[in-house]
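Input: one structure, supplied below.
With one protein chain removed, the remaining protein chains of the complex are shown where they sit.
In this document, chain identifiers A, B and C correspond to the written order of the chains, with residue numbering beginning at 1 in each.
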Amino acid sequence: MSKGGSKTWYVADGWMPLKNKTAETGYEGHEAIMILNCQNQDAEILMDVYFEDKDPIEGIRLAVPAKRIKCFRMDHPNEIGGIKLERLSQYALRFRSSMEVVVQYGRMDVSQDNLAYIGTMGHSE
Amino acid sequence: MSKGGSKTWYVADGWMPLKNKTAETGYEGHEAIMILNCQNQDAEILMDVYFEDKDPIEGIRLAVPAKRIKCFRMDHPNEIGGIKLERLSQYALRFRSSMEVVVQYGRMDVSQDNLAYIGTMGHSE
Amino acid sequence: MSKGGSKTWYVADGWMPLKNKTAETGYEGHEAIMILNCQNQDAEILMDVYFEDKDPIEGIRLAVPAKRIKCFRMDHPNEIGGIKLERLSQYALRFRSSMEVVVQYGRMDVSQDNLAYIGTMGHSE
Partner (left out) sequence: MSKGGSKTWYVADGWMPLKNKTAETGYEGHEAIMILNCQNQDAEILMDVYFEDKDPIEGIRLAVPAKRIKCFRMDHPNEIGGIKLERLSQYALRFRSSMEVVVQYGRMDVSQDNLAYIGTMGHSE
């Protein structure tokens, strides 16, 4: 039996690049969190956002249906409880889930007319 | 004694870029899964593919011979049980192996006339 | 209860790229360490820097306030105890913290008029 991941995840390097949209591909500078729920029940997840110089925003509710992958765009406030993250500003994330899930982070940066990626698994415990 | 990895692996951020082939190098936009089997027996692996808005495809059979590394191109249906993944569409993967292996994910994106990579170890348990 | 990460972290691939500043975005070649402290107390962290051909510099004191993310630029001596790291030279880092934190590494390379990233979670124990 596979467990399905972990209940707590961390992403320490949140930093949203400029939005520049590239004509060629339609790519847009952004970050996203991918959450995989392999289980038979929907997962309820609390996302906490940490900043450099102000108190965290805690307890943003996310939902990932059973047996689905869901992608949350960090530049789409409607996908992350209405909060608006500043671009070019450091932040970090913690996820606390009602059941085991898998969390991965991706950044697509097209600021310079080329494309660059960072991708990392979250840190789990 | 080294164990040889883990029996269960997850890759949450599957997303296949455009195919653009670059004349200069022959590089083609794609994703691949690398599975390392350090053991003395062949590994039988079940791959499950999760989507955002439809049920997963479960139980695709992969094989990695003893003491070999094998690369599975996600844009080559014949290497992944005949399924055809859409480009520019989120998906995720789970691997359940008959013995301990090591799973890594790579994306090569050449959409914009430059090259960008994401590479991550899978999440193991 | 989430633990908040680990007390020991390693980053083996420290290598500072050229500084080139790009006019378009203001991006500057650099590396940074992001440390997330989700706990209610300030974290005191000792950073050790390892080199290829000389003894390490051990015990550089860093501080991350309670419930904050903090970014340490490896090319800003004033943020890392006054030491000056050479560019284009291999080094590695160990972090020993008074309480559980999460450590991630990022490199932004703009040497070639394009942008490239490496991002990894640290190795924790």
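Here is the rule we go by: a residue touches a chain if its C-beta (ideal position, glycine included) is under 8 Å from a C-beta of that chain, and two chains touch if they have at least 3 such contacts.
Remember, predicted model here, so these are calculated numbers, not experimental data.
Visitor: Quick check: which displayed chains does the absent chain contact?
Guide: B, C
Visitor: In terms of residues, what is the contact footprint of the unshown chain on chain C?
Guide: Interface with the chain not displayed, on the chain C side: 7-8, 10-15, 18, 48, 50-53, 55-56, 90-92, 94, 96, 107, 109, 111-114, 116-123, 125.
Visitor: Just the residue numbers, please: which parts of chain B touch the chain that's not shown?
Guide: 2-3, 5, 22, 24-25, 27, 34-36, 38, 67-71, 102-104, 106, 110, 114-121, 124
By our rule, only the chains that are shown with their structure count from here on.
Visitor: What is the distance, in whole Å, between the centres of chain A and chain B, each centre taken as the mean of its C-alpha atoms?
Guide: Distance between chain centres, rounded to whole Å: 21 Å.
Visitor: Which parts of chain B, given as residue numbers and ranges, touch two or more other chains?
Guide: Residue numbers touching two or more other chains: 114, 116.
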